[in-house]
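Written below as structure tokens is the structure these notes are about.
As you look at this complex, bear in mind that one protein chain is not there, while each of the others sits in place.
Think of it as A and B in the order they're written, each chain with its own count starting at 1.
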Amino acid sequence: MNRFEEMLDNVRASQPLVHCITNYVTVNDCANILLACGASPIMADDEAEVEDIISICSALDINIGTLNGRTVSSMLKAGAKARSLDRPVILDPVGAGASQLRTSTAIRLVSEIAPDVIRGNISEIKTLADGCGNTNGVDADIRDSISEENLAESVDFMKSLSGKLNAVIAVTGAIDIVADNEKAYVIRNGHQMLSRITGSGCMLSALTTAFCAANPASLAEASAAAVAMMGLCGELAHEKTLECGGGTGSFRAYLIDEASLMDGSKLEGGMKIEIR
Amino acid sequence: MNRFEEMLDNVRASQPLVHCITNYVTVNDCANILLACGASPIMADDEAEVEDIISICSALDINIGTLNGRTVSSMLKAGAKARSLDRPVILDPVGAGASQLRTSTAIRLVSEIAPDVIRGNISEIKTLADGCGNTNGVDADIRDSISEENLAESVDFMKSLSGKLNAVIAVTGAIDIVADNEKAYVIRNGHQMLSRITGSGCMLSALTTAFCAANPASLAEASAAAVAMMGLCGELAHEKTLECGGGTGSFRAYLIDEASLMDGSKLEGGMKIEIR
Partner (left out) sequence: MNRFEEMLDNVRASQPLVHCITNYVTVNDCANILLACGASPIMADDEAEVEDIISICSALDINIGTLNGRTVSSMLKAGAKARSLDRPVILDPVGAGASQLRTSTAIRLVSEIAPDVIRGNISEIKTLADGCGNTNGVDADIRDSISEENLAESVDFMKSLSGKLNAVIAVTGAIDIVADNEKAYVIRNGHQMLSRITGSGCMLSALTTAFCAANPASLAEASAAAVAMMGLCGELAHEKTLECGGGTGSFRAYLIDEASLMDGSKLEGGMKIEIR
């Protein structure tokens, strides 16, 4: 399993510039998690500059939280340029299913940009699969959640969806699955406190983008390593929060702490990845 | 006084989805305080999706900090839809009085949407009352502040304003008042350190929205409970900041900690609410 831990080392060694077009709610957290893992963020969403910016960056993170007409055009333009330059594109379809705008934009981005990786919760991913879905705001609908009971079925679904969309699918929740059309990584890291702060998902998508930027030949493995790292950071941050008698505000700071303090061997020791 | 503490329990039990159209300065804090109290935030400000979003949410928080032409239209549209669906609407008129745009937008929102609760500092509230006011930027003008000396007069003013605007008025400062046209809750929780971080007021408005979402039949009491909870969290966060030798950066994290660790009995034990 050496390859997973090396992927973080590759991020720290190459310090990739990551172009983010993301929402204004969690953008600061995304920038800080990118810096914590060794990458360098640049946030730019104006149509007049996104082509210049992606041209100097190694990968593109598109996140549709708080999207608007202006930024949708920028996402499409940046995505097309990234494709032409062969840069990995990661899509986070935040809230797909919660509004017609989000659903149609997510579907359009998948269709026009063909992202390399799609990272979302199960409701968002099912919305993309179905063209419609049961999304409870920006959180996953509980009826959709992946459990040990439906895991085999969920793994098959994600592999099949990966083949259909020609993208690595990373779906996160109590159990995480990262799948391409041939194999799936089932990841059991994480802590439920991650769902009690905003930005866990957005930060993971940013982290995944950094891992893909530094490991462009192994996008599924890079995505799985990012998912395991985020989960492990959540576990460690939760332990520290308990020790200090803290709550979700401290947890948020500790989460970024753990990302900045993570290294390959700690990651290897803590990650719980099963291949199916 | 059982009803106040039950209001937090109701938030935790019902986990209401709260739609926020808010400023980009403190939006992350608003999302985190909503999660900390047990609610679920969704930030969405594009005119094309606000009607969809409020339709799946239990209440609407409109905050005019960093407003612009695009978001004002969205606020009006979301507000109208919320009204038609009978969802509580909370208005935070940030900086009303500081610019013609903010003053006229705040007045227009009050007139066209008829929010259920208006939460601001005394300068902002007086601006709404007068159609003009003495606002010192986004902070309250010191000449306006509520003190023990002018408390009776201030309580009468707020009750009367509540009747005039047909809204619960929540005015916060050294002493807080939450009034409808018949009664007022005078709340003496809080700590001045709350004024040394950005977002205390915005977070309180978001928290108030969550409390109103979960307690729609008792908006004045729900608002008073939210105000007391925020003040109490400020007191506890200040104590922890002192213990740790921290400053305002730590205080900010501890404030959200305390909100996430709060429960009904702690709230009941710590709140200082007087009915007038």
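Operating definition for what follows: a contact is a pair of C-beta atoms (placed from the backbone, for glycine too) under 8 Å apart; a residue touches a chain by one contact, two chains touch by 3 or more.
Please read all numbers here as calculations on a predicted model, not as lab measurements.
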Subject >> Absent-chain contact - pick from B:3, B:108 or B:196 >> reply: B:196
Subject >> Selected residue (touches chain absent from view) among B:65, B:120 or B:201 >> reply: B:65
Original post:
So which of B:29, B:92, B:144 or B:258 would be touching the chain we can't see?
Top reply: B:29
**OP:** Spell out, residue by residue, where the missing chain touches chain A.
**Re:** 17, 24, 27-28, 31-32, 35-36, 40-46, 48-49, 52-53, 56-57, 70, 252-261
**OP:** For chain B, enumerate the residues touching the unshown chain of the complex.
**Re:** 23-26, 28-29, 65-69, 95, 98-102, 136-139, 196-199, 246-250, 252-253
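Basically, only the chains that are shown with their structure count from here on.
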Subject >> Mean-CA-position distance for chain B and chain A (Å) >> reply: 33
